[in-house]
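Of the protein chains in this complex, all but one are displayed in their positions.
Here the chain labels run A, B and C in written order, and each chain numbers its own residues starting at 1.
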Amino acid sequence: MQIRTDLALEAREMINEKKTGALKDVGKLPEGIIMETTDKPNVLVTRITVENDEAAQAINKKKGRYVTIELKDGELNSIDVYQEVAKTLCDELEAFMPSKNPSIMIAGLGNWNVTPDSLGPKVVEKLVVTRHIKDSMPKDSLDPRLGNVCAVAPGVLGITGIETGELLQGVINRIKPDIIFAIDALASRKTSRINTTIQITDTGIVPGSGVGNKRMELSRDTLGIPVIAIGVPTVVEAITLAKDLLENASGEELEESLYTSISKTCGAEMVVTPKNIDIAIERMATTIANGLNMTIHKGFDFGDINDYLM
Amino acid sequence: MQIRTDLALEAREMINEKKTGALKDVGKLPEGIIMETTDKPNVLVTRITVENDEAAQAINKKKGRYVTIELKDGELNSIDVYQEVAKTLCDELEAFMPSKNPSIMIAGLGNWNVTPDSLGPKVVEKLVVTRHIKDSMPKDSLDPRLGNVCAVAPGVLGITGIETGELLQGVINRIKPDIIFAIDALASRKTSRINTTIQITDTGIVPGSGVGNKRMELSRDTLGIPVIAIGVPTVVEAITLAKDLLENASGEELEESLYTSISKTCGAEMVVTPKNIDIAIERMATTIANGLNMTIHKGFDFGDINDYLM
Amino acid sequence: MQIRTDLALEAREMINEKKTGALKDVGKLPEGIIMETTDKPNVLVTRITVENDEAAQAINKKKGRYVTIELKDGELNSIDVYQEVAKTLCDELEAFMPSKNPSIMIAGLGNWNVTPDSLGPKVVEKLVVTRHIKDSMPKDSLDPRLGNVCAVAPGVLGITGIETGELLQGVINRIKPDIIFAIDALASRKTSRINTTIQITDTGIVPGSGVGNKRMELSRDTLGIPVIAIGVPTVVEAITLAKDLLENASGEELEESLYTSISKTCGAEMVVTPKNIDIAIERMATTIANGLNMTIHKGFDFGDINDYLM
Partner (left out) sequence: MQIRTDLALEAREMINEKKTGALKDVGKLPEGIIMETTDKPNVLVTRITVENDEAAQAINKKKGRYVTIELKDGELNSIDVYQEVAKTLCDELEAFMPSKNPSIMIAGLGNWNVTPDSLGPKVVEKLVVTRHIKDSMPKDSLDPRLGNVCAVAPGVLGITGIETGELLQGVINRIKPDIIFAIDALASRKTSRINTTIQITDTGIVPGSGVGNKRMELSRDTLGIPVIAIGVPTVVEAITLAKDLLENASGEELEESLYTSISKTCGAEMVVTPKNIDIAIERMATTIANGLNMTIHKGFDFGDINDYLM
């Protein structure tokens, strides 16, 4: 009967809701949770740090840092907004980078044949990767701004028969990157967050949280190197929407029997998603890829990226 | 505050719900509505006739015939089910055919770039069309089973700037078919109907009912020839799901103010759809296309269709 | 044994080749053919006018105007080149526009499922269409720069069973535009032209010239309104490449028997195309769509287009 949310921001809101019984002002933070925000023209940045185990338990999220970039206006629908989001992503990722010139691996999680789950693979296609040219070309002939980056789209368990974590363990062991960025579609509690929120965290990720079953975690614990997860809610599970609606209406937690009956109505496999999901995912993938391209290749701007990719 | 449903079956259920206040046994039919069912191994066929204007008003559906083919087991997930559905579609369409050898036009409505709205264009791609070879080849050299059929995928207003109805009027006026079959994605009230129900009706269709705004109706009134609509629910609007959940929970109709507040939560552009919508639409398109292929080309079986299309 | 070329530029070169026996300097022009060129940083513009029937016969092209925009550097691989090509297209189209504020229809010819033939439908998806909002919104609330434009992607004969010309006749008769722009993939004689040359002509077009059989012509004669064709070579037929290679090597025209034997080797259905055709078509479609968007909506720049389409 547990509600699925992958966003620390929402997890925090849920504590307060539990106390108050319904959607209310989010009040005092539990101890050990630090939160700060930056207000930009088109986006709101929220940085949450979960400092200790008590705080982690309170919020039901792992100890670590969570940065959320929220679109104020609800859609990635102009060049200005797109550029501000990509630059903000680039700025915030700075704080997660381990060293001056790390070798980076980017993992685009998810299934390229299932639209709301295709964010990760789509980001991979839009990256300026360099590991192969760094290795094979004379150093002098290379653009000095280029960082060292490679990328994989490991696919999903149902198609490969291999846990994403196992596959990445094998590849990491061979390629030996310093850090991994894992991009994935997430589940949210609110439809308003779909394709409008980006979460960065150093606590890792469980692939398939967005549209699939929970699996082996990708984190420093399991992969042995820092794992920075970049997630975007692309769906709300229908059952989550239903539960929230009914609890907000009644002001009480849903009874087990009613939950079970709604589960049948909503269908375990049903998700809420915007009509224009194909276009929205495409745009979000471009935004994240270019935020990453500017993070990795110091001094790149949008024109540079286009020249490299065209 | 009107609930959207394109299915006569659901419309009928709604009357009884209104009377009883919640989902109950569907009782006596209003006068002027005739209903009969056929139970097959994997599908249930329901034939509803709305005989007069009073009945039409009672059920909020136009006067005419509505046939619904429902998958009993909830998914088009085996060859046996697929073949039974396609054959049933072929059998039921028989009753809507106007004459021995009509020239037929098939219109695949919707947007091929928006997955839940791409059913119509996908059906068009899987048809065995013949109008051009009927015209250009000597009659003796043609397979005598071949009917006369052409197809169009007119696109959607937002991309073309042309109402589907206007475009079809122009084409019909030039091509002069005897009858038109219009395939479209519909909106349903229940997630359980998504990709599991096919409705055939001779009352026409309003394009974009499934995922878009209501537009000019396609019917014998507007197009001048019989219009047989074949529709499949591919989404439930999030707001519809929400309204039904809350009304069933409370046993009362939703207050206007609450409805408005939920509209914001659910998002006007949000739909409920299964995770595997890409695959589900592909299968349903194959099923409908082959039901049509067998209806039009008398004596064709699945092997014949494959040989023609491969 | 006729070589297929849809480009007037190539047709003209062929006359001189015939005289000289092989690829040589293109010498004096036949009478009645006027040619002028403009040299820009990244593109070369050639304007050919075929003034009379003798000239038309000499060059085997219809009487009328032909403008060719050629990429000097062989690829649409930077933002600068893309913008210069789109702006040049916009400038050249000016001369083909019939009146101050025409109502325009754009026809994207070809098959969206066959990559080298999908240019037309892809252009349609990237247009800012307005006919439906011009009709339904109060004039004051509209951006005054917006022209009146609608678009269709009529599909191909093999899928629809309807000649593109017939379908357009029907639609034009209903919608009554002042002018039609028809976008299509063409066949060229030289691989170097693939995705690097845009031809504009007021002589019309025969759909499917690029990858298909010759069909009913689209022109003022058949459609009753001016038809401006915008074509881009996306393939060279394998047999054309073979014939040219052998004739250039031998300095003589190919014998009939050898041609027949090569036809078998090359395969009637074989085309020469770049490996990256998917990406190349996508870029060219964006370029042409935005050239058209700037032509139709006076004063639009690239940012405006993006804001409208995002």
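Heads up, the rule we're going with is that a contact is a pair of C-beta atoms (placed from the backbone, for glycine too) under 8 Å apart; a residue touches a chain by one contact, two chains touch by 3 or more.
Remember, it's a predicted structure, so these values are computed and weren't measured experimentally.
Undergrad: Determine which one of C:T49, C:N77 or C:T191 touches the chain that has been left out.
TA: Candidates C:T49, C:N77 or C:T191; residue touching the omitted chain: C:T191.
Undergrad: Can you work out which residue in C:T46, C:T68, C:T273 or C:N293 touches the chain that's missing from view?
TA: Answer from the full complex: C:T273 touches the omitted chain.
Undergrad: Identify the residue among A:I175, A:I225, A:L258 or A:I279 that touches the chain left out of the display.
TA: Of the candidates A:I175, A:I225, A:L258 or A:I279, A:I175 is in touch with the missing chain.
Undergrad: In the whole complex, what residues of chain A lie against the chain that is missing from view?
TA: 112-113, 124-125, 129-133, 149-155, 157-163, 166-167, 169-175
Undergrad: To test your reading of the contact rule: which positions on chain B touch the chain that is missing from view?
TA: That gives, for chain B, the contact residues 76-79, 82, 283, 303, 306-307, 310.
Undergrad: State which residues belonging to chain C touch the missing partner chain.
TA: 113-117, 190-192, 194, 211-212, 235, 238, 241-242, 245-246, 249-250, 258, 262, 265-267, 269-279
Methods note: only the chains that are shown with their structure count from here on.
Undergrad: Using the average of all C-alpha atoms in each chain as its centre, how far is it in Å between chain B and chain C?
TA: Comparing mean C-alpha positions, chain C is 38 Å from chain B.
Undergrad: From the mean C-alpha coordinate of chain A to that of chain B, what's the distance rounded to whole Å?
TA: Chain centroid spacing, chain A to chain B, equals 37 Å.
Undergrad: Please output the residue numbers of chain B that touch at least 2 other chains, ranges allowed.
TA: Chain B, residues with two or more chain partners: 113.
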